[in-house]
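What follows is one structure encoded as structure tokens, with my remarks underneath.
Only one protein chain is missing; all other protein chains are in place.
Chain naming follows the written order as A, B and C, and within any one chain the residues start at number 1.
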Amino acid sequence: TALTAPAMAEEPKFGGTLRIASLQPDLDAFDPLTGYSVDSWEILRAVTRQLVTYPGATTDIKDDTNLVPDLAKSWDVTPDGKTYTFHLKDDVFFSGPTDRKIVAADFVYGIKRFCDPNKQVAAINYFNLAISGFVDYCKEFAKVPTGDLAATKAFIDSHEISGVSAPDAATLVIKSDTKNYDFLNILSMNFVSPVPSEIASRYFPDSAEFRKNFPSSGPYYVESYQDGQKLVLKKAKNFKPESDQARKAYVDEIQVDFTANGEDSVVQKIEAGEADLSLYLEVPPRSAIRRFQNDRDSQIYASNSGSANFITFNARPEAQSEGANALRKPEVRQALTYAVNRAHLVQSQGGPVAAVPLSQIITSTILGHEPFDPYPTDGNKGDPEKAKALLAKAGYPNGLKLDAAYRTTAQFETIAVTVKEDAAAAGIELNLIAVPATQWYAFIQDPSSRWDISLGSQFSPDWQGPSTRMLLGGWLNSDASPCGTGNVHSICYSNPELNKLAAEAFPSDNPGPIWAKADKLVSTDLPWIPLFEKRKIALTSDRITHWAWSSLAVQADITNIAVKN
Amino acid sequence: MTKRLLSIVLRATSTLLIVLVLSFFITRIAYRNPAAMLAPRNATQQTIDAVARALRLDEPWYLQLWYYLFRGPDIQGAPMGLAHWPPALGYSFRKQAPVTDLILAKAPVTLSLALGAVVIWMSIAIVSGVVAARWQGKFIDHALAFFAYVGLSIPTFLSGILISFFLFFQLSTIGIHWFPSSGYVPLVEDPFEWARHLALPWLTLAIAEIGIFQRVVRASMLDVLGQDYIRTARAKGVSENRVYFDHALKAALNPILTLGGLELAVIMGGAIVTETVFGLDGVGRMAIAAALDGDFPVVIGTTIFAAAAFVLCTLTVDLLAEWRDPVAAG
Amino acid sequence: MSDRIHVVTAAEVFPAPPSMLSLVLGNLWREKAVRIGGALVVLVILAALLAPAVAWLLGHGPTDQFRDTAMDEMGLPIGPSLAFPLGADGNGRDVFVRTLYGARISLLVGIPATTVAMIIGTAIGLVSGFFAGRVDRIISQAIDVALSFPFVVTALSLLSLNRGGTGEPIIPPVLVVILIIALFSWTYFARLTRGLVLAMRTSPMVEAARTIGASRRRIILLEILPNILPVVFVYWAVQLPANIIAEATLSFLGVGIQAPMPSWGNMIAEAQRTSLYQDQPWFLAGPGLALFLAVAAFNTLSAGLRNVLDPHHRT
């Protein structure tokens, strides 16, 4: 089958228009500062460039983990591994509202925007860690009143981050307090993109005006943007293909259509030939997958994605309900993991093509992954009897009642009702609490919200490969994310042993085995209950002549896809 | 007359004011913690507090109402101390723009949808209603009644799904690309594409409304046909076609217009289901997205928009009825 | 000569007095719409009542999932079979059983909502019409305001209102849905009643009662209410299908009845969202047809009732 993309025989042709049907009526973010979803990254890839990046892979997502120079043509690292000096390319230009050359100062400005009190960078934790002086700078910046563009500009102009400097137009120096094996990976994320201050300082970050006047550093610029209707990207005239090893930029134009509503309608558009790709469609409808498998074999691409769904617990100290307290006992968590029928969940996602059962923290595309199942059951079907026994052992012979929050999207609703049914068989009654998808994080983060377990938790690696930092070194690491607001999914897990392993891994030159060890340790302790790892399935029209995965976007690499024209 | 007009306008204005204040309070209480919803998903408490301050959520309610009407939250950078005139109806947190602008940007879509649909359903309903009345009890009457009941018994979301599936998807898969599945093209840009894009939504709305209106037209016609002046027309030797389409219809139009105004008002306020099913970027779709998002200024703004559409439509219908027949209207 | 002077009288509001109950019933029976609609309504009610029995017979509860028997490996539901008369849904649940349970929800929401709306609306309309003047102006303004609120968006806000400090609903969501629908349909009854009462309050019938010294209470209860109630009841039947659709619409948009409780609206939404209806058309057709039938049934019945009992249709 074509589930693993076929290698294209001939060199793809340039030109044509790539049409993308978006499930959401607008981009959740469209500013390198704020974009922090795979879908916003998908689009940002066309209009931003970084110091280093991944070139895309035609075979599988996990194959797109090799960093190549992007705007930097080369870099030097000091022996202590803490200071990086980047030498920028010389024939690179902005497009859109300005056509000027990209210089090192544009990176400095881009980073200085990170803690604009009007809108902070989405993943600030990485930079607190990775850039010297960043925290102090942000502390000062926080004092600037919001809503005042002039004040913001004045602050940025008059303050410096000690760890970032541009000695000349082609040189950028970034200093870190510690050595981190994944430093370049951190810089590969869209956040660290050059931003021309003369344009960006005129607008509030990610505002409608900014989006319309997006200063593009990538191969495409924003030709028109109307939320709810259409985003049109056009190939920039001053884009020099030879300056970009990572983006071939085959198509002349990329259109994102925001008018599809609902999974069904997105797929219908693709099937009817109105669109070539989808956006925000996490999991295509099962029946569509099957239709494509049967009739459009060459238009479906699948790859392990490293993303996973899991059940998290309300472990913050404020949570003192009976359920929350019960879940503090390992037996109860083990009972719950036995109660879950992962085979059912995989089936609910569309079967083996769409998901694989997951029993550990680290997923298949990530550094340190070694298959491991601390609580195996036959066919991943779960074991209600064992679950009951464990419950009884923990002091709940008559079962347990838990408040279970989920987000009201198709995917999570299916997970919720499936888990509810299977848990009931093991004597665990779930009281489902539906939370509108857009209010999800506010609900989960609000200490007064009432929930014991969350069926709406998922994870997607920020980059593929050496991104273990995010889970074992981040979410689960109480040094990196202490309990409190900002602790994603209110995981509030603290394990000194893990923290120690993480501290060991970061500066290490061979962190893989350390992470594998940490994974075994934590997966057994069940800070959350892994459910399944998603496989990314992309449905396309028959116009695609060349396919590429982007690891950052965990889906198609729109800068490396070619279409019939 | 002027006094009457004045009181009508006064009442409309006060209705809008009350709606404004009520919806402000409802949404402010309902979306309890908008700052947390709007802050980045892993924001710290400080960030959330900053957002809350920027939104002026910590000020007393009357100031909030004042800011809502006349000034943006600080996050938008409305010039300090300068009142916004005309009232901005607040600033969208998500879109970071005055709600009035947002609504004005989306209104053409909703208006196109509503006005096109009203023309279609009214003309079909009137013709078929008159036909049903004229051949009352005959086969054609029963057949039309059957279709009317089918039409008005299918909720729009269901007919929308079916119409989209059959007329877009199934047609497209066999290579007939008559109707696009979604989207909007402004009338001034390309009238043909405008109509082509709106055809299916219009049809969806029209199906339900034709069902209702055909019955209303028929009932109203039958009512009028029993009137003495219809007999007078016949006694003058006026032709039957004129009797039905001129004399009777003219008199039967009032209840139809009244109800038409109401229905139009509801659709103008945002045909949420239709706009959602067909991905029309109108006020209704924006409203529901904002309500789900907790972007309460937009929720209030769209509520006011809907209320204004309602007030305007009923006002127009009232004035129309008054102009047509002050006695009956009075 | 009594046909000479045409005054709208209480008598015309509802021509048939109860002594002619049999006559009325006869008239109703003669009306085809009443017979057909009535039969369909009985069917819907039976479906609702028999849902548990059918569930027991088939051995499929409304939320039971049969992932191993009713779905294939990819999670695609099977079509109709003997065990699953309308096939299964996206979670391996019995579509037929869920459709029957959906009838319960529709009626359980629609009937109380319409009744509450009728009671409130009639009371307010009575007061407004009877006391006229300033009271009427205030109430009319209130009606205007209520009518001006857009349904779905306001419903969403109101549903959000029903979230306590802990994010849990304060009162059961079903109740909120009922109240919201009632909140949006009382105006219909209020306007209807107000119009009737306004016409009646200066009618000779009421003035005659006033001249013999009847109290307001007596006039409202004995003279006005008995004459408007039949009409109001007829319009209850007219409003009911609209409210059933309202519930389905809210559930379709995901803000009404919540999963896993089956409602036709959320079943249809699920069928569409998952696009499974393309493989298992009954997943959509089951609840879709049921909703259509129920609404058509009440529409037909109420149209028939209206034809017989209220020939001067009010809109």
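The working rule: contacts are C-beta pairs under 8 Å (C-beta built on N, C-alpha and C of every residue); 3 or more make two chains touch, one makes a residue touch a chain.
Criterion: contacts and distances are computed from a predicted model.
Per the UniProt record, the chain missing from the shown structure is "ABC transporter ATP-binding protein", taken from the list "Dihydroorotate dehydrogenase B (NAD(+)), electron transfer subunit", "Probable cysteine desulfurase", "Tryptophan synthase beta chain" or "ABC transporter ATP-binding protein". Within the full complex, the chain left out of the display is in contact with B, C. Here the missing chain is touched by one residue of C:N227, C:S263 or C:S302, and it is C:N227.
Within the full complex, the residue among C:L25, C:A53, C:I171 or C:A208 touching the omitted chain is C:A208.
Residue in contact with the omitted chain (choice from B:S14, B:S123, B:T173 or B:S239): B:S239.
Taking the complete complex into account, residues 227-229, 231-240, 247, 250-251, 324-328 of chain B touch the chain not shown.
Interface residues of chain C facing the missing partner chain: 1-7, 9-11, 14-15, 17-20, 203-205, 207-215, 218, 222-223, 226-227.
Going forward, only the chains that are shown with their structure count from here on.
Note on interfaces A-C and A-B: more C-beta pairs are in contact across A-B. In whole angstrom, the spacing between the mean C-alpha positions of chain B and chain C is 22. Chain A and chain B, compared by their mean Cα positions, are separated by 39 Å.
Shared contact sites, meaning residues of chain C that touch two or more other chains, fall at 272. Counting partner chains per residue, chain A shows two or more touched chains at residues 262, 436, 446. Considering their complex, residues 33, 36-37, 39-48, 50, 53-54, 72-78, 80, 95-97, 106, 164-165, 168-169, 172-173, 177, 180-184, 276-281, 285-286, 289, 292-294 of chain B touch chain A. Put simply, chain C touches chain A in their complex at residues 63-65, 67, 71-76, 90-91, 165-168, 254, 258-260, 270, 272-276, 278-280.
Across the complex, chain B is touched by residues 25, 34, 36, 117-118, 120, 122-123, 125, 142, 145-149, 204, 206-208, 226-230, 257-262, 265, 268-269, 271-274, 436-439, 441-442, 445-446, 484-488 of chain A.
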